[in-house]
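Below is one structure, written out as structure tokens, with a few remarks after it.
Every protein chain of the complex appears in place save one, which is left out.
Going by the order they are written in, the chains are A, B and C; count residues from 1 in each one.
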Amino acid sequence: MSARELRVAAIGYSFMGRAHSNAWRNVGAFHPDLPAVTQQVLVGRDESAVRGAAHQLGWREWATDWRDVVTRDDVDVVDVCTPGHLHHEIALAALRAGKHVVVEKPLTNTIDQSVELVAAAQEARSRGVRSMVGFNYRCVPALALAREVIAEGRIGEVRQVRASYLQDWLVDPDAPMTWRLRKEQAGSGVLGDLGSHVVDQVRFLLDDEIASASGRLETFVGSRPGPAGPEDVTVDDAAWALLGTGRGAVVSLEVSRMAAGRKNALQIEVYGSRGSVAFDLERLNELWVDTGQGRTRVLVTEPDHPHLAAWWPPGHVLGWDHTFTTQAAGFLSAIASGVDPAPSFEDGLAVQRVLDAIERSAVAGRGTVELARS
Amino acid sequence: MSARELRVAAIGYSFMGRAHSNAWRNVGAFHPDLPAVTQQVLVGRDESAVRGAAHQLGWREWATDWRDVVTRDDVDVVDVCTPGHLHHEIALAALRAGKHVVVEKPLTNTIDQSVELVAAAQEARSRGVRSMVGFNYRCVPALALAREVIAEGRIGEVRQVRASYLQDWLVDPDAPMTWRLRKEQAGSGVLGDLGSHVVDQVRFLLDDEIASASGRLETFVGSRPGPAGPEDVTVDDAAWALLGTGRGAVVSLEVSRMAAGRKNALQIEVYGSRGSVAFDLERLNELWVDTGQGRTRVLVTEPDHPHLAAWWPPGHVLGWDHTFTTQAAGFLSAIASGVDPAPSFEDGLAVQRVLDAIERSAVAGRGTVELARS
Amino acid sequence: MSARELRVAAIGYSFMGRAHSNAWRNVGAFHPDLPAVTQQVLVGRDESAVRGAAHQLGWREWATDWRDVVTRDDVDVVDVCTPGHLHHEIALAALRAGKHVVVEKPLTNTIDQSVELVAAAQEARSRGVRSMVGFNYRCVPALALAREVIAEGRIGEVRQVRASYLQDWLVDPDAPMTWRLRKEQAGSGVLGDLGSHVVDQVRFLLDDEIASASGRLETFVGSRPGPAGPEDVTVDDAAWALLGTGRGAVVSLEVSRMAAGRKNALQIEVYGSRGSVAFDLERLNELWVDTGQGRTRVLVTEPDHPHLAAWWPPGHVLGWDHTFTTQAAGFLSAIASGVDPAPSFEDGLAVQRVLDAIERSAVAGRGTVELARS
Partner (left out) sequence: MSARELRVAAIGYSFMGRAHSNAWRNVGAFHPDLPAVTQQVLVGRDESAVRGAAHQLGWREWATDWRDVVTRDDVDVVDVCTPGHLHHEIALAALRAGKHVVVEKPLTNTIDQSVELVAAAQEARSRGVRSMVGFNYRCVPALALAREVIAEGRIGEVRQVRASYLQDWLVDPDAPMTWRLRKEQAGSGVLGDLGSHVVDQVRFLLDDEIASASGRLETFVGSRPGPAGPEDVTVDDAAWALLGTGRGAVVSLEVSRMAAGRKNALQIEVYGSRGSVAFDLERLNELWVDTGQGRTRVLVTEPDHPHLAAWWPPGHVLGWDHTFTTQAAGFLSAIASGVDPAPSFEDGLAVQRVLDAIERSAVAGRGTVELARS
């Protein structure tokens, strides 16, 4: 494995696969001092489709069996973009083969699998093998700046967080059934899908752990048109939680796929003893900071803002996909420097434990669930 | 009692007394077709202060004992603006004397007292005596328009409500102790103060009742400098609740006096099956409506918008105090027409029952509390 | 004339008359330390209408001939709210009778008349008689704060100002003809009506004079349905100007009654060598300030903000009509202190000279017109 060139294999080429491919294709142009990336091989089960995707997305080769690929000598990095139920097996094999591994969130679909992956990552770490889970919103410059503002104490001690992630693509009760609404396939509804981003982001911003949770899940549209007539929706359409952090902040969380008019609204407000910050993903280049003189809209595009030096002049805004390029750069940088990238598999597991506590509270009528210290 | 002139006695002249006096002084200028108002007498315990206030605020006379005033022949309306613990006794006496009664929220400080007042109001109603509790935000034109939008079905069936009321006047941990932070005097903290507005507004907007509640209360600053050294704060600084409505909507509620940078932010978002509305009291002339084509900012200042015909041309915005003038007009109109004004004492009681359920849930570890059908 | 009580006569009771009456009725309640106001007499030509208006708006008496009223012994202040073509004659008579005079803007309809009024005001001033022209937007707290921010040098030396006042009540080409669109009656179109506010505000904010102007006038809808068929519109629907100030700033001005969707949008942005401020009258409680760290939304409702001490707690926003109450307070305060109030008749004349220069430039094909030093 050369420190100057890293050959990547990506498993999966649908939504997340496209976003990750885009990152690998572009990271070198914006981060010339990092190890160069070769898009070595794209893996998918459907030969015709993966061939076309490889050609389109900039990969040298394609393959149909990830098992063959993760042990190849000409592969240094394995990027897992499959559905969640395959993460465990692929990542385990890749780590054992000594490959650096990126796993798109969620780390796995079950806590048991994640516990195993964490153990494998820890073992691999001792051999210099790096691993990361993909919570790309940590790479939004405005959120990274928010973390800095909080860490520097500019808003004082954090007391209250209002965090929500609202979309509306299921608002129509006649929208058809999909696998995402079947528990046995999707594992979870909006709590796992969007709630995981919120929980990770809160942990990231506050640099604090979630210590307790209470929650509620709701399915507003209980049945949808399926291939064989009406079919039960078996996951949550919306979820709410109150979380307590280790240092005593209280976090209210609300996620929904039913919030008419909200397209991709990850909104976070953090209130401290001396000020506050606020963010909305639909305006991802902006951070609101209030330290006592009014609410200041910071256009987070200056070269001294986090992650911005690599990009364009002030005021030339970034989009959603740039977060993945920044994430890839962070991973490459960690490999080159011989340090462990963040967020780690442990972070992925910690998020899952919180979501699990929320679900358990919801089932039990919303009482508080304490999380064990990990 | 003449239908053409109504003589008002107001009890109290601090913050709410000033706001109510302002309304009585101005209502006739904007509503010439309603019965004329005479600001007959202002009541307060401190003779020198009440004399000065009466002169300043436009009252003909002043008095120091409300008991004498509520039975006077030259008084038709009693307006109760005292602290909450006096509401019960004054309102009861006024109703029994056959006076129309307005009580500033909260109706009383205890559910038992409110139950008694409701009974007295119902009895008086049969004699043509009118009563109202003062939730002035029902008179914000944008919120009244939101209620219309929802009632007309333009956003479909309501599923989710995000409601919060955030202020920051206690954010500084060194701010001194006040009677508002002592449970024995204030009865409640932010939940009663701001939460009551939120609960009433949700009931108003949705025309629906709260059927269940779970909640949490938090005191972030447990001790503050008092007159005799550090003193315990015995009420809540912030509160959260999840409410279920009779028709199945879920409401998340968050109130705080610690939300740095928020001055008077009553924010409500209502999500339905076909659209949504959103409001922020800091921009009280605006309503956001989304029925599928984007978020529309409606400047609620057109003559055909609720309550606006009485005021100024389009774009000439109203302020916070105008809501009290509109509230007074509604009360006068109800008296003139011989109908019962809204919100009623029953509404005041219903709000208290919800707050009580939230508190009980909080004490019991956040489990769900079902509200009895009233 | 008592320093402790001032008896006011108002001439006119339509839109501006209502707004001024509202101010006289309320100023004492918010400014108890100023001389008390008695709403002595309201004047209008139509006896039945003025009687009704006097009753409704809080005046003790009514009268139909202003000539009788302006010399009455029981009148201390004359408030001129008539159409512009009557301002000159009434104000002149009142000043000569030794009455303090407020004239709603525009000072008069012609420069010659205004020159005469200024001379009369100067003469009266030597006798302790006060006069003021009513540019109420000087009393918007956010704009008064903007002036402070600029005066303190917080945005550095002012270079560029973008100023516009956009409404849309004439956007429909089928809206009927009115006297406001006939030059012989209205004197001017939107330039005089809205442009005058903009010019005064720029002078106020910058504490600087306009030294040169170039401009353009446009009538987009040249003919409208009149009582006897189509009738020519003889005033401007929209106007533009570039102004140079004495200290070298450049001001772009745009006013329109045709800006679809803008209801009352007086928008001003001032750019200096170190920062900027921005304001929109549709959100009149907010000022945007940028001094290098981002755009800060200041909710201008704190007790230490200009004009706010008299009103409500932080976050309890003001409306459009409160500006007139503040304006009345300023006038009373000047009388009580024996100083001259602002804006003066000289200010009214200065604004007219700028508008006149814009019109002359427009007629002459937009070349620059230099204003004489007054």
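The rule is simple: a contact is a pair of C-beta atoms (placed from the backbone, for glycine too) under 8 Å apart; a residue touches a chain by one contact, two chains touch by 3 or more.
Bear in mind the structure is a predicted one, so any value in this text is a computation, not a measurement.
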*Among C:Val115, C:Leu242 or C:Ala334, single out the residue that touches the unshown chain.*
C:Leu242
_Touch list for subunit C against the chain that is not drawn_ = 155-156, 159-160, 162, 164, 166, 171-173, 214, 216, 218, 220, 238, 240, 242, 250, 252, 254, 256, 258-262, 269, 271-276, 290, 292, 294-295, 365-368
*Sites on subunit B contacted by the missing partner chain, in the whole complex*: 289, 293-299
*Which residue numbers on subunit A touch the omitted chain?*
15, 18-19, 21-22, 25-26, 28-29, 32, 52, 55-58, 167, 169, 262-265, 281-285, 299, 301, 312-322
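The working rule: only the chains that are shown with their structure count from here on.
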*Considering subunit B as a copy of subunit C, what rotation angle in degrees (nearest 5) results from a C-alpha superposition of the former onto the latter?*
180
_With touch defined as above, tell me whether subunit A and subunit C contact each other through largely the same residue numbers, more than half shared, or through different ones._
same
*How big is the gap, in whole Å, between where the Cα atoms of subunit B centre and where those of subunit C centre?*
36
*Once you find the CA centre of subunit A and the CA centre of subunit C, what distance in Å lies between them?*
55
*Among the residues of subunit A, which ones contact at least 2 other chains?*
294-295
